[in-house]
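Step one of this worksheet: look at the structure below.
Omission of a single protein chain aside, the complex is shown with its protein chains in their original locations.
Let's look at chain A:
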Amino acid sequence: MAAALESALQAAGAGPCPGAEAVGAVRAALAAAGDPAALGERERARLGAFLRNLAAGPEEPAGPWRSLFLESPPDLAFCALTDSLAAPRPGWRLPAVPEVLEQFLRQGRLAALICELCQQHSRPGSAERHDALLGRIVCLPDLVGNGLQGRSPAAFFPQRYFPVLGGAVLQVLHNVSASLRGGLDCSVSFISHILGKVCVHGRQKEILSVLVPHLTDLTKSDCIWQRICWRLVECVPDRWMEAVVLGFVQRAPGADVLSRLLGNLVVKNKKAQFVVTQKMLLLQYGYTTAVLQNLLGYLALDGLRRALLIKVLQELLETWSSSSAVKHSPLEQQQYISKAILICLSHLKEPEIESCRQELLTSMMEGVKCHLDSSLPQIRRLGMIVAESISSKINTDGPILTFQYEEDDEARELKSLLVQAAPLGVLPGLPDNENENADAALPPVLESNRKSTTATTHVMPDEESDAELDSDDDLIPYDMSEDKELKKTKAPVYIRDCIEVLTGSEDLDKWEEAVKALESLVRKNPVAAREVSVELAKILLHLEEKTCLEGFAELRQKAQVAVLTTDPIPVAQYLTSQFYSLNYSLRQRMDILDVLVLAARELSCPKGHGKTKHSGAQNPCIQFLPESGSSKDWRRIVDERIKSKTRRFAKGQSQVEQPSGPNEFNSLAGHFFFPLIQNFDRPLSTFDLLGEDHFVLGRLVHTLAVLMYLAVNTMAVTAMGKALLEFVWALRFHTDSYVRQGLLSCVSSILLSVPAERLLQDVTEELLETRSWLEDVVEKDPDGDCRRLALQNLLLMENLKKKLETAPS
């Protein structure tokens, strides 16, 4: 048989252009030879050369040459075809060879090729051939694309090709499984190579979307398939391992599936272990919660891997409790790590917690401390939630930590991660349900209580329902809206009464009434309030909540704002001086800042007409009633006349005129601003803005930004802007992102408030410096908000530049 083939090949000769008869003869001989795998070395070499000649010839061969390529041994045909693609001077080959290749793919020759390569793994000298073919198989879309100068047929688009390749791989795996069942030894290492190389080329999605679902089904109850699968991933060379593991972790529909597919890979392979336990958890943070659950669930599913789970948890906690990490890593990463910790905790069992309770406790204490130190509320809350969870896990009997924080979706999502563990390997998406079940199961007592209370209270509305009202005769009720909770004391009427009550009185009811009444009293009697303004400011600053008065903080703040707006200069002087003096709590200092901001906002807002009229009525000495009335009439008449004679072409509502008046903040901006900016770098024994009290510093910076913004159109704005720019420059490398955000807001305020000409004339150099700093921040700052703010600032600067360019100088 082989002799017939050989003679046919010899007859065909080594010429560059074999004739049609020769091709037919070789084809017939090949068919007669039967199994192409059984060809001897010599015949293979001859046949290979023949095919190469055929494909590389200057003109298209005659006869059924295409069928020959599809029928001859796939490795030889594939080599010849891909070689010819890379050759120069394409000529006739351009449309024909890709067509043959496409047919090659369509007829499943790719599977045959891989299968053959798998079987020859032990042959001497096969390694180089393998490598060459591996490259061609995996890079076929690129080869075709290069050969055709980018006009490759759709079948060779990566989106189409790699699923086909995946199907071929699956086909080969089926063969492997069959031959294993037949008792034959088989190697999957070539398939592993293909898988690895495809993954490292970034085509995980295409190939694994075919492989993973099928393998999931096949490995469900078949241990041979599981073994094949494990072998498949184990044989992936280290340099490609990461890509393969990442692909599987992301694509697997659940932790149990992942466990079936990967086996104990992480224990056996160092590289995989590094990827799973370090890289995916600590170095990267872009994966979804489902991926995290897959990953950690996979670690938890086997005794050998659980040791890794505990190790992972310890490393996560180390990061979580490191103050430097809390300070410098972006919020998203901290959220990611927190999620991972919670999922780990959910998988831990009682004895395992017992074994590392002390370490858990230590890192929890450290972590909660540095989280609570943070000035970003999200990070504080993250710390609280994680600490609560750890503490509930380690103290099953004792008291557990509880914090007060807002329960929003994010908090609930985090907490749900902790409870969902019970059945391992559930599909992602189930946890929510789980949580609800747990919720319902948790307080059965409460539930029944609630039911009973609703049952008893249910009686009342039922009987009061409208249908039954008329049964109570024709008795028509009187208005009962005045029937309110009885107040025990009357509200004070004079400011001095308030002062007396707030300073000396032991009567708590009176005290409450005074707190409630103070704001309106101050607003009503500005003259009386001015007499005692500083005293009032002092009392309010030191006022502490004596009773459980609802909205106390707000009432006090409103009263403070009222005092400050009624008598701005002395009170502002007092408050700003107190901000930097001894013996105040941080809360009080922040109160001062809030009050300054609110008052500045109020002062800088143009007053409505109602307000000015009101003050006019308060001042009888400058009231000329008839005249003002007539002048108003005059105004109205003229307005109407204009209206009747004017045709308007604009559509929509005519614009309502904004109430206008002098900006009261104009003369005051400096009084609010400069005392605050002066002393920030002088630490007191109880107050160190540049050190521990960076939260207050953050608030101060934000306050300055707001004051700067409100000072737009005032006289002092240029001086303020200059001072603020210097202040920003001094603090620009502050470690706290909240402070940096404030600084960036300051820059925005300056750019918005200070007139552009003044900016360029007076602070050019500072502005240039700031600009380079901003560019730096945009690129390097770990905090997303900071980067965004800096970018906005740069845009503002650009706009400013454009405006100046267009304006005639």
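Following the convention adopted for this analysis, a residue touches a chain if its C-beta (ideal position, glycine included) is under 8 Å from a C-beta of that chain, and two chains touch if they have at least 3 such contacts; residues count from 1.
Following the convention adopted for this analysis, contacts and distances are computed from a predicted model.
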Q: Quick one: find the hidden chain's UniProt protein name among "Pyruvate dehydrogenase phosphatase regulatory subunit, mitochondrial", "DNA-directed RNA polymerase subunit", "G protein subunit beta 1 like" or "1-aminocyclopropane-1-carboxylate synthase".
A: "G protein subunit beta 1 like"
Q | Residue touching the undisplayed chain, where the options are A:P477, A:G504 or A:P662 | A | A:P477
Q: Would you indicate which residue among A:A154, A:C223 or A:L486 is in contact with the undisplayed chain?
A: A:L486
Q. Given the full complex, what residues of chain A touch the hidden partner chain?
A. 459-460, 463-464, 468-469, 471-480, 482-486
